[in-house]
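Starting off with a structure, shown below.
All protein chains of the complex are present and in place, except for one that has been dropped.
Right, chain A next:
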Amino acid sequence: MKNRRLKKGINSSTFLLMITIILFFTMYIAGMIIYSDNGFAKPQMFLNLLISNAGLIVIGCGMTLVMITGGIDISVGSVTALVCMSAAYVMENKGCNIYVAVAISIVLGGVFGIVQGYLIAYLDIQPFIVTLAGMFFGRGMTAVISTDMISIKNELFLKWANCKIYLPFGSVNRKGVYQQAYIYPTVIIALAIVIILSFALKYTKFGRRLYAIGGNQQSALMMGLNIRKTKMQAYILNGFLTGIGGFLFCLNSCAGFVEQAKGMEMDGISAAVIGGTLLSGGVGTVIGTLFGVLIKGTISCLITTQGTLSSWWVRIVLSALLCFFIVLQSVLSSSKKKNSR
């Protein structure tokens, strides 16, 4: 009996992940078949998903961590804007070099993580409220630094942003010119973070503590886990990831301005949910989140390729998917309860 329950527990989390992965491949392969004339079958089309969403992947990973503890962070969009603006400001107006900008980005994210983590873990304030305040603060500070759009013209920065890494395959375009597929360094960083985190979640004490706290805080407490410390660590790590993700986002957009990355927190949350992370905590993987981001990218890619549909359909399809996954989650968790009785 015990054995069976254990199996079941593993199943519900891998089951959600499986659905996400299957869904992604179904959608993408369907797109390749339908729009093969429109370049959907090209490898570069897939790589573009990673290139355009590198920042979101990293931010979504951070979001997954805090969601596993049962929390949430809605400040990430504003922090991204603040990171981009600060990086652009110090490079363009203060003449600092790119390394200073990177350091500032990561430190900024870390500071947000520490302050929010402390308020949430040690003062027991609702994560939603704390990060809501963080969201307003971040956006406000961005405007305080500058209300202008700052274009980054730093040579080394542009070199990083435009540094194509060519892959040993490619495709032929309509004019018959062979074009080699490429990625940017941002993709490698994002994927490396996903891999490191997924190992960390699975095989380190920290990872196991996260799942334990999110699954059942009471029993985790009784097991002698330091809940406050673990939560704090999760938010700090999330903060650093947001800082890194923000900088990757900046490498993609090459600019800093107030309106940047608006609503990105919602993209991150929806990617995590589609990727199989439970809003109630305890279940979730960063690999799932990666696929969540890819699914979102694929939907908008399909709709852009289609060419005549309004791009607002992306939101509609996403909302339908979210509904589907939330219903699935609640069915799974209610069955889990019944089983454990």
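Side notes on the structure shown:
Here is the rule we go by: a residue touches a chain if its C-beta (ideal position, glycine included) is under 8 Å from a C-beta of that chain, and two chains touch if they have at least 3 such contacts; residues count from 1.
The rule is short, and it goes like this: contacts and distances are computed from a predicted model.
The subunit not displayed here is recorded in UniProt as "Simple sugar transport system substrate-binding protein", chosen from "AAA family ATPase", "Cytochrome bc1 complex cytochrome c subunit", "Simple sugar transport system substrate-binding protein" or "Gas vesicle protein A". Of A:Asn97, A:Asn162, A:Thr204 or A:Ser330, it is A:Asn162 that touches the chain left out of the display. Across A:Asn173, A:Thr204, A:Ser219 or A:Ser280, the single residue that touches the chain missing here is A:Asn173.
Across A:Thr14, A:Asn48, A:Asn226 or A:Ser333, the single residue that touches the chain missing here is A:Asn48.
Although one chain is hidden here, its contacts on chain A can still be listed: residues 15, 19, 22-23, 26-27, 30-31, 33-34, 37-40, 42, 44-45, 48, 51-52, 148-153, 158, 161-162, 173-175, 177, 179, 249, 251-255, 257, 259-263, 297, 300-302, 304-308, 310-312, 324, 328, 331-332, 335, 338-339.
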